[in-house]
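Here is the structure we will look at.
Shown here: the complex without one of its protein chains, the others still in place.
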Amino acid sequence: MIKDITFGQYFPAKSIIHRLDPRIKLVLSLMFIIFIFVAQNAVSLAFIGTLTLLFVLISRVPVSLFLKNIKAILFVIILTSVLNALYVTTGNVLLEFWIIKITADGVKRALFMSARIIILIISSSLLTYTTTPTELTDAIERLLKPLRFIGLGEAVHVMAMMITIALRFIPTLIEETDKIMSAQKARGADLESGTLFERIKALIPILVPLLISSVRRAYDLAEAMECRCYNGGSGRQRMKQLKLAGRDYLSLAVLVVCMSAIIAFNIIF
Amino acid sequence: MDNIIEVSDVTFEYTDNDNVSTVLKNLSLSVERGSFTVILGHNGSGKSTLAKLMSGLLKPDSGTVTVDGITTADEQNEIEVHRRVGMVFQNPDNQIVATIVEEDVAFGPENLGLPPNVIRERVDSALKTVDMYDYRLHAPHKLSGGQKQRVAIAGIIAMEPECIVFDEPTSMLDPKGRREVMDTIYRLNKEKNITIVLITHYMEEVEKADRVVVMDSGEILLDGKPSDVFSQVEKIKEIGLDVPQTTELLYLLKQNGYELPDGVIATGDCVSELLALLRRENCGNTEC
Partner (left out) sequence: MATLSVENLTYVYGEKSPFQKTAIEDVTFSAKSGEIIGVIGHTGSGKSTLVQHFNGLLKANSGKVLLDGADIWENPKEIRKIRFKIGMVFQYPEYQLFEETVYKDIAFGPTNMGLSAEDINKRVLDTAQMLGITAEMLEKSPFDLSGGEKRRVAIAGVMAMQPEIIVFDEPTAGLDPAGRDIVLEKIKEYRDRTGALVFIVSHSMEDMARVADKLLVMNSGHLSMFDTVKKVFSNPQKLKKIGLNVPQVTKVFSALKEKGIPVDENVFTVNDAVSYLLSFLKGGKNND
């Protein structure tokens, strides 16, 4: 059933990574992504790869889920590899025909780039698998709080509120789209055949009702929020306060150590 | 008498492409603190507009609406009005803001800027009151209609209002959901002493009310105890509303010359009246 699609990729499990403060997780993920680009040689990248694998194991999220995400962008990985292999023409020539010349350096470069992309995917999936969309939104809102000093406090709140409402209503709208499609199909609407133009035209009976219903929902929701004393971000208090725990400081420390190691590897090797 | 809501001489007009239609005409109504009032009327009778005026969502064009003595027309009183009179709407989906049940219930108290531990207490207690505590970590879109509506109610009671206005809260629910929501509403009135204004066109929801107000074309047509209002079967039918089957049955028998009381609503009462009638008429002596 379409409404069973879980939005976002959160995978509920009990691990220390799941329990980390979402702000810390977000900061660490960003740091980690920087690592990936800082790593300049095979040794540092291998080190990052090992770390990533370790985190995946700690997270207790099935490895197959990560593989699924890699598979989804396999095309990008292959394309990058091929382009890199063709672009780098120094080193021992392994293969040459017509205008194509594959060298050892090119292959190395291709492997290095693919590894980078794969690690990038795994580490960002790790964030979304272990953090709910709500936690993420919350983390973004709170991390951006200092922006209120330059008069952007309300803007940050509004953005976070918009993301929350979008996350709340996406499943509802998916279900509604499903219903409207069935209803128009029952009136003989043909959504599956015809030229591109005809197919786009055939979407009108679905898009118009969907738009109208979204506007109605937005209007209803605004009234409901007003009744619940909503008055923007000012004066609002949150039930769930985020507090950094020992594990958060620890993970931050671990990452700083790793960062230093990578820089050292970059210089040594 | 202590009234929580006072609507006095209110007129409300709705303008659409230069067409002015009067939704409410010089309407006055006061709601007693702790009471259970049902407002009946067909679609377009002005009952939803009245509900929104009472909860401060709309401001009267003329006349005044006060909540706990506070005038709703003054923009500055908005928050004070909303925290005293909560409102629950027809479509359960369109009033839930957050992606997790307990965070949604916390939305109102968060807006009031209460301390986090107080919010937590109120959220837990509100969810227990509507019997949804076990679902506090669920995603709202996976709940049934009745459950969603109870979450919406919890979101209102977490603000600890004096009064809740319900605008057709059961009209999109199945019978089970309808029962769950009605039971919750009765409980709020009896146990928490919250004033209830319930707008509906389901006659069976009237039975336990203290007072019934019937609206037609922006005016109050009937106002009184359920049994008094439902003795006016003809008037109610005239404006396109129903009466409960029990009321109608006894009414029609009475039309045929049998002596029966007006405005009987409960099934049990109807049965006892019929038994008494059959005994009086001594139906054929042999069987009764």
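Going in written order, the chains are labelled A and B, and every chain counts its residues from 1.
By definition in this document, a contact is a pair of C-beta atoms (placed from the backbone, for glycine too) under 8 Å apart; a residue touches a chain by one contact, two chains touch by 3 or more.
Fair warning: this is a prediction, and the values are worked out from it, not measured in the lab.
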Omitted chain touches shown chains A, B
Of B:Val118, B:Leu137 or B:Leu278, the residue that touches the missing chain is B:Leu278
Missing-chain contact among B:Pro60, B:Pro140, B:Pro244 or B:Gly263 belongs to B:Pro244
By the document's definition of touch, the residue of A:Lys108, A:Arg148, A:Lys179 or A:Arg236 touching the omitted chain is A:Lys179
Absent-chain interface residues of chain A come out as 1, 4, 179-180, 182-190, 204-205, 208-209, 212-213
For chain B, residues touching the missing partner are 42-44, 90, 144-145, 171-172, 174-177, 201, 204, 240-242, 244-246, 248-249, 252-253, 256, 258, 267-268, 270-271, 274-275, 277-278, 281, 283-288
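Everything below uses one rule, namely that only the chains that are shown with their structure count from here on.
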Here the gap between chain A and chain B, centre to centre from mean Cα coordinates and rounded to Å, is 45
Chain A contacts chain B in the complex at 3, 132-134, 164-165, 167-168, 171-172, 175, 216-217, 220-221, 223-231, 235-241
Counting only contacts in the complex, chain B reaches chain A at residues 52, 55, 57, 78-79, 82-83, 86-87, 89, 91, 93-100, 102-103, 106-116, 119-120, 123, 139-142, 152, 155-156, 159
